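Right, I'll just put the structure down here and ask away after.
Excluded from the complex is one protein chain; the other protein chains are retained at their positions.
A, B and C are the chain letters, set down in written order, and residue numbers restart from 1 in every chain.
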Amino acid sequence: MESKKRRGILDRLNAGEVVVGDGGYVMQLERRGYVKAGHWTPEAAVEHPEAVRQLHREFLRAGANVIQTFTFYCSEDKLEISGNVSNISGAQINEAACDLAREVANEGDALVAGCVSKTPCYVKSHSETKVKAIFKKQMDDFLKKDIDFFIVEFVDHVEEAEWAVEVLKTSSKPVGATLCISPQGDMHGVPPGECAVRLVRAGADIVGINCHLDPLTCIRTVKLMKAGLENAGLKAHLMIQPLGFHTPECNLGGYTSLPEYPFAMETRAMTRWDVHQYAREAYDAGIRYIGGCCGFEPYHIRAIAEEVSAERGFLPPASEKHGLWGAALGMHTKPWVRARAHREYWENLLPASGRPKCPSMATAADDYEK
Amino acid sequence: MESKKRRGILDRLNAGEVVVGDGGYVMQLERRGYVKAGHWTPEAAVEHPEAVRQLHREFLRAGANVIQTFTFYCSEDKLEISGNVSNISGAQINEAACDLAREVANEGDALVAGCVSKTPCYVKSHSETKVKAIFKKQMDDFLKKDIDFFIVEFVDHVEEAEWAVEVLKTSSKPVGATLCISPQGDMHGVPPGECAVRLVRAGADIVGINCHLDPLTCIRTVKLMKAGLENAGLKAHLMIQPLGFHTPECNLGGYTSLPEYPFAMETRAMTRWDVHQYAREAYDAGIRYIGGCCGFEPYHIRAIAEEVSAERGFLPPASEKHGLWGAALGMHTKPWVRARAHREYWENLLPASGRPKCPSMATAADDYEK
Amino acid sequence: MESKKRRGILDRLNAGEVVVGDGGYVMQLERRGYVKAGHWTPEAAVEHPEAVRQLHREFLRAGANVIQTFTFYCSEDKLEISGNVSNISGAQINEAACDLAREVANEGDALVAGCVSKTPCYVKSHSETKVKAIFKKQMDDFLKKDIDFFIVEFVDHVEEAEWAVEVLKTSSKPVGATLCISPQGDMHGVPPGECAVRLVRAGADIVGINCHLDPLTCIRTVKLMKAGLENAGLKAHLMIQPLGFHTPECNLGGYTSLPEYPFAMETRAMTRWDVHQYAREAYDAGIRYIGGCCGFEPYHIRAIAEEVSAERGFLPPASEKHGLWGAALGMHTKPWVRARAHREYWENLLPASGRPKCPSMATAADDYEK
Partner (left out) sequence: MESKKRRGILDRLNAGEVVVGDGGYVMQLERRGYVKAGHWTPEAAVEHPEAVRQLHREFLRAGANVIQTFTFYCSEDKLEISGNVSNISGAQINEAACDLAREVANEGDALVAGCVSKTPCYVKSHSETKVKAIFKKQMDDFLKKDIDFFIVEFVDHVEEAEWAVEVLKTSSKPVGATLCISPQGDMHGVPPGECAVRLVRAGADIVGINCHLDPLTCIRTVKLMKAGLENAGLKAHLMIQPLGFHTPECNLGGYTSLPEYPFAMETRAMTRWDVHQYAREAYDAGIRYIGGCCGFEPYHIRAIAEEVSAERGFLPPASEKHGLWGAALGMHTKPWVRARAHREYWENLLPASGRPKCPSMATAADDYEK
């Protein structure tokens, strides 16, 4: 069913292009009223397709070259445990999500990635057979539809990610694999370099990091993956889709160990200017698939696209509604706001929290455990 | 054209009901890629109706009883000065915005408010004739469509708001008027109590405050308006639609005088728990029309609706995707996250900024001017 | 017994000279191990005269023109209630303190001020007769020794201060009176302007503010006193001896209502550069007796003397060990420390707390009471 003319993800990365990823779905749709925090399941693809479609469109308009299917936590075992959805099957959600992603991707120059994430079954059973069967079922749902490649994401044990990659590679489509781990390694202590080697040996075409930690920390982890691959004489493309939050206190635990997770993360949100810095550092680290995860809203994705616009040679559609580095403030009536219409102002601003009774850092839950 | 069965805004307020307002459009649509900061004009109603419709729906779903037309800064003189739109007229935007608001309002139990805001003409000409002509033109656009009442908002000179009210009252529809002023009064120093008296004498049925300052400060100002009305022996309903940001440093200048305005306001965003406190204090102050302005996203409106759900007797549709006070965290896999599934945790949390090199308060631009 | 050649406090102030006061004794001697927090009584004048003498000397060396007797809370009723001293009488302490102050004052160009502070008797009995008898007794102790003038300080009811002034004026010596009140007035709500008028009418030659609040707030209060005197057609010299701590949260309650009082005030301590700003603003407000209270260490007094050195025409002895505005850093081995050897660096520095889990402001205990 796939369009013949569409240039695939590997065509683009092999050509040295920067691929802009999309942002985070579940936290943003929670704020919009369509996802339930705690469960974080994607039944909205069936229940409220207009809401999912609109968010896809905003990411596309912001410059995303990939629309990920809204299928987070959409394995049958996870849906069952969550208990959030009774009358909708995983297959229904997966299929609806593929259609929505395809519809919007076709409105622009974007590819559709079918996404799988970690399964409760892995920790519970540790059975390769069972876990692979779950990934196989989800893959089969996707293959009924027109998707361009796969992404394995939000997995914190490299072994489970290897199993997912092995399953998905049976489809002959490209596979990207991102772990949600820290520079210290996965949940069993496997270092990032070794994780990358194992994922590539399992068949992954693209490897990297998503979620759990802030952008600059995730770049450090991807650099360790890159070094691991180089030491092993392996090659793969690198991708990154970090949190859109400042999380200086976290290490192994990730942002779920912060006291503010998940309902008071506002204070930690990145500005668009933080994202410019992130995109530049990711690019300089050799990463060419650059997107975001939880906390990345459409304007954050636009900031990535604007930062790499010289390399890409164009701006995204949504930049028609954005003066670069605040340029559109130049027509403001207040002189002190006009004075902010340039890069130097925003790059050097240290934004105040407006909360004088709040601290700047918290004690993470995984610190409590020590 | 108006539906006979619809209960009007005054029917509701006279009956003592709590009316939940909607949230902020321009800042949220800027982040979604449809509004240009600096200009803040609403051409998206024509250019990208699906984006405006979706945000209307999210507010409706979050519990809003009023859908405001997306017509901010949509007077002919403002559109011209802004220079952001060339091939779309103000009348086109006003009419498209009315249709979008009506379409979504009819999906639930909501009213449509046609909104006008301050005009550049007032400060420039100070001509009652010219300013009233501008408001009359915008009103005539609205009256071609099916709207339920009018709101005058974001006006910082009470005199201009009086003129707007006088024009809109010629329509015989109810009129609400909210000023964007501080407890110190309007830009000419007219105190809030006197402002309220003048607005009611001009014909306003509902008076209050919107935008510019944080919720608790705006409540203080509305209380001063209420006291002014009582002293004058006048009666009117009270409404409030404050910023969704912490702005402890501002006084006369409002949030545009903060260094973070408009592109680094993230740190100051209110949590849903801040909104619970706000909604309760607004209710206790006798305010019955409770909504939000810039910074209020759909989940903030839901928090208002949840806080007053006992008084209203029902929860909004979007609460099906929200455990009250974090209840849905009770099924989380991490024990320390499960421990957050209750009100006491979130009410007492002082969220960290995650930005240890940033201060907690800024020097506002209007302080610099002293 | 008084030296004929010594120029008195009024000679100096009438001549328009700046009089530099000394700093705080009880908090500093608590840290040195000689005063017990909670009691704050001055038995060290008898028990450890070398420690009191040394601190007097450090203030003299820092530029102080007045050495206050170390007789805080040394009324008989306070000593009895405190229960901290059993075998030493108030008279012994008062007399020893006068001798120590005189000894050190005579080592330089300084005067001795005999100091009285508020009595428990006032709040307990509210009897003018009893309270005046207590002040009379302490005055009689002082008059056995060679003191130059009196200071009434740390009184928060203007009435009690009036009574003290009336007693002390029977000695025919000059009397200064400082209240520990906020811009909102004394504990009975008497505004600062009226307090000043009443104190001058009671006989005070110098009036002002000491302790309880930070320097800039205390300057605001002294300005209100000055305005009150001007409105009443009265004249008096102005003095100020504020806290050496930042206390932005306090209003009526003063620093004892801060959670950090008294054992975690370190974070709030003023730098010498904060003191430069204070001394300049005090001078510009027309205050000519400028010193400090709790938190003012010798180097803070030196900063006052250095700030007004142009007006006074000389530097204090301790400036031989201080490069103005950090000049002595010019010979440091590290280039980045050498770069700090000038005024602009220190005036613009916003010092970090080094405590990322601490907030910048606290909830004061008197706010809890609301």
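Quick notes
Convention: contacts are C-beta pairs under 8 Å (C-beta built on N, C-alpha and C of every residue); 3 or more make two chains touch, one makes a residue touch a chain.
Remember, it's a predicted structure, so these values are computed and weren't measured experimentally.
The omitted chain makes contact with just one of the residues C:Tyr122, C:Phe135, C:Trp273 or C:Tyr289: C:Trp273.
The chain omitted from view is touched by exactly one of C:Val35, C:Ala96, C:Cys211 or C:Met225, namely C:Val35. Chain A meets the missing chain through residues 350, 352, 356-357, 359-361.
For chain C, the list of residues touching the undisplayed chain reads 30-39, 50-51, 54, 57-58, 61-62, 82-83, 214, 245-249, 256-273, 297-299, 302, 317-318, 320-323, 326, 328-332, 334, 336-337, 340-341, 346, 349-362, 365, 368. Counting over the whole complex, chain B has residues 356-363 touching the chain that is not drawn.
Going forward, only the chains that are shown with their structure count from here on.
Centrality by C-alpha centroid: the chain sitting nearest the overall protein C-alpha mean is B. Averaging Cα coordinates per chain places chain A and chain C 60 Å apart.
Chain A and chain B have Cα centroids separated by 33 Å. With centres taken as mean Cα positions, chain C sits 50 Å from chain B.
Across the assembly, chain A contributes residues 356-362 that each touch 2 or more other chains.
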